[in-house]
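What you see is the complex with one protein chain gone and the rest in place.
Each chain gets a letter, A, B, C and D, in the order it is written, and its residues are counted from 1.
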C-alpha cells in the first residue's frame, strides 16, 4: 500500500454501471514523484486526511467490489498523519 | 484509476479474436510523464474528453471482458474535465 | 495496452514447460523511456511491425494461456503503424 | 520480490474491516529511487531488518488473505541483510 493525502474529488456522471455510487477521491502520494491517483473511498476519508491506498486487484477484491473496474481504493486513515509526513 | 485526455484512436485489423469489436483509444495521462496508453472504451468517450482509466485486471473483469487481453479501459468521463486539469 | 515496435526475438531452449511453443518477441515501446519488453506473439507479428501489447494477467488469460508464466503478449498489429508514430 | 529495510510502522484505527489485526510496516526498498511502501507483516519483522516484500496479488493470495485489500507483504527476513546491501 502507499500513503497519500486526499486533496479533492472528481465527479463522473457518465460511467461504467459497476461504479455507480462510488466516491472518487484524488490522492497525492506522499512519496516519490507525487503522480496523483484516483481512488475509490471505502472509509469515509475527508479532504486533507492521510490515507492508506491499496492498488491493483487488492482494491477490488479486498473491498467487496470483485466485478467493478476499480484499481485503487482508500482502505485506511492514518492516525497522526501529519506527523508521519515530517 | 488515472485521469487522462482522449487524443485519438488506433485501428488494428489483425488482432486477438477476443478484441474484435473493441474500440482502442489513445489516452494521455494528465499526471506525470505523459506516457500515452491504449485503453478500450466502454463508455463512448470522444476525442478531447477527460476520462477515468482503470488499469490491470480491473479493466477486464470490471468491464465484463474477463477473457479479453485488455489491461486498460475507459470507465468514466470526468464532468468538467477542463477545470480539473487547471 | 501499449504500442511498440517488434525489433527482434529471443530463443530460450531451457524454459518452463508451459512456455514450450511460445514465440518470444522483443518489443520496444514507442512511448516513454523505451525499456524493451519480451512479449509472446499470438498474432504472427513480424519484425518492424507496430503492435498492441497487453501486460499483466490480461496477457495470460486473454490469450487462452491461463497457466503459462506470461506477463506480456502481442494482441494486435496496428494498421498504418508508421503513421502512428509520427 | 524486492528487498527493503523496515524503518517504522503506521497505525490506522479507521480502516477496512479485512485489515483489522494487520501490522503495517514502512519499508524502504534498497534499490532504485527508495519510494517507501507500506507492507503487511506476516513474519514478525523488526525495525532495522532487511526483508523480502511480495507485491501485487501475491501479497494477498500467498499470505492466506485472499479477500483483504493488501498489495504488499513482508514474506521473508534476509539472513545477513547488512552484507547484502554493501
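General observations
Following the convention adopted for this analysis, a residue touches a chain if its C-beta (ideal position, glycine included) is under 8 Å from a C-beta of that chain, and two chains touch if they have at least 3 such contacts.
Quick caveat, the model's predicted, so the values are computed rather than measured.
Interface residues of chain D facing the missing partner chain: 1-3, 31-32, 42-44, 52, 54-59, 61-64, 73, 75-80, 84.
Although one chain is hidden here, its contacts on chain C can still be listed: residues 10-16, 18-19, 24, 33, 35-39, 56-57, 59-60, 66-72.
The rule is simple: only the chains that are shown with their structure count from here on.
Taking each chain's centre as the mean of its C-alpha atoms, chain B lies 20 Å from chain C.
In chain D, no residue touches two or more other chains.
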